[in-house]
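Partial complex: the chains shown occupy the same locations as in the complete assembly.
A and B label the chains in the order they appear, each numbered from 1.
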Amino acid sequence: MLIDLFPPTVLHALDIAGIFVFAISGALLAVRKNFDVFGIMVLAGATATGGGLIRDLIIGAVPPAAFTDLGYLVTPVVAAVLVMFLHPEVERINRAVGVFDAAGLGLFCVVGTTKAFEYGLGLPFAAVLGVVTAAGGGVVRDVLANEVPSLLRWDREIYAVPAIVGASMCALLIQADALNPVTSALSAATAFVLRLCAIRYGWRAPRAWHRRSATAEEP
Amino acid sequence: MLIDLFPPTVLHALDIAGIFVFAISGALLAVRKNFDVFGIMVLAGATATGGGLIRDLIIGAVPPAAFTDLGYLVTPVVAAVLVMFLHPEVERINRAVGVFDAAGLGLFCVVGTTKAFEYGLGLPFAAVLGVVTAAGGGVVRDVLANEVPSLLRWDREIYAVPAIVGASMCALLIQADALNPVTSALSAATAFVLRLCAIRYGWRAPRAWHRRSATAEEP
């Protein structure tokens, strides 16, 4: 569906760009964790392809896209090598990385929702898999690096909400039979802008009430 | 098979009840870890559906049950919202939560074993997947929350043993062609009672011998 909405080359280029920025975020964490060159590559690759891989296993699209397109293999390696040599520079343009990551988030939540729907899943589940596509790689990254997933933490700017909004918009548009290049781009753009605002204004989601109960561990 | 043994509505109601209590345990850990509202929902959902999801991927039942039945999506969200607002109250009835969790353990080890057998797995492997169905969600929960899985720890009451006993009973009954509503309920009840006893009397499984060797890290 989405595949028909845009020229394949445009979509593929966007896809690879998303893979690239997600790989950068994995590689940067790997450098901070003092991993070696192969650890950097593994974490870059797992971050970049993890979300789509989980989606493809769940919808039964095997072998997953990550194992059929050489771009998914080469791009994380390039990102890893780049970060390995230039990580102080990459950290310095951290804001730019955040912008591209937000773009990847927007793109992937729409692509993931559409692909899951094409494979026959109900729209609520397609939207969930859109969120998994966009945010799953970051969770895989943090689990592999033995960190608490930043997606789940209260003290991080919201990441799930933009993905949920973008994926839900896309699902509602499919429901209304109104998904076209403009509206799907609009869904992705909404998620993108929401994430940018979250970073810019430090938006956080609420925690549980009554945090002073005996069971709460203050950070 | 089990699907034919009981009226579908009864089985479905039990299933959703199991999902609910597993989701509660995920949400409680998320609150303790100081996650935000979406972190609480994600951990509730992953705990509730993780075991069945792994089973379905392994037996090739795609899309997995968790992605075809809206109850699996809505129930963890309800559990997460409930815990978010009422977690001190939920903690206070922790014993009741433990009882329901034990019921979920009993139910899921039988359901999981039966489903895996229906998909053509050998009985020993079906029993293993019954244990995965019952105990896998808790492992997913602990891995996502960056904790040592409580399933594996020595200083926790046994959780694996009741699941292994229930799943093995169920597999032996299938082998003897004697699985019917009564005997399958009996398998689930055995796992349930064993787990309750484990909590009540603090049963633990043995550790490795010679724990004073140089390689042992005392807790």
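Methods note: contacts are C-beta pairs under 8 Å (C-beta built on N, C-alpha and C of every residue); 3 or more make two chains touch, one makes a residue touch a chain.
The model shown is predicted, which means the values in this text are computed figures rather than measured ones.
Complete-complex copy count for the single protein sequence, taken from this structure file and not limited to the 2 chains in place, is 3.
The definition used in the following text is that only the chains that are shown with their structure count from here on.
Centroids of chain A and chain B (each the mean of its C-alpha atoms) stand 29 Å apart. Contacts from chain A toward chain B in the complex involve residues 57-60, 119-122, 124-125, 128-129, 139, 143, 146-149, 151-155, 158, 160-161, 164, 204-211, 213-219. For chain B in complex with chain A, the residues that touch the partner chain are 28, 30-40, 42-43, 53, 57, 62-64, 67-68, 70, 73, 83-85, 87-88, 91, 143-146.
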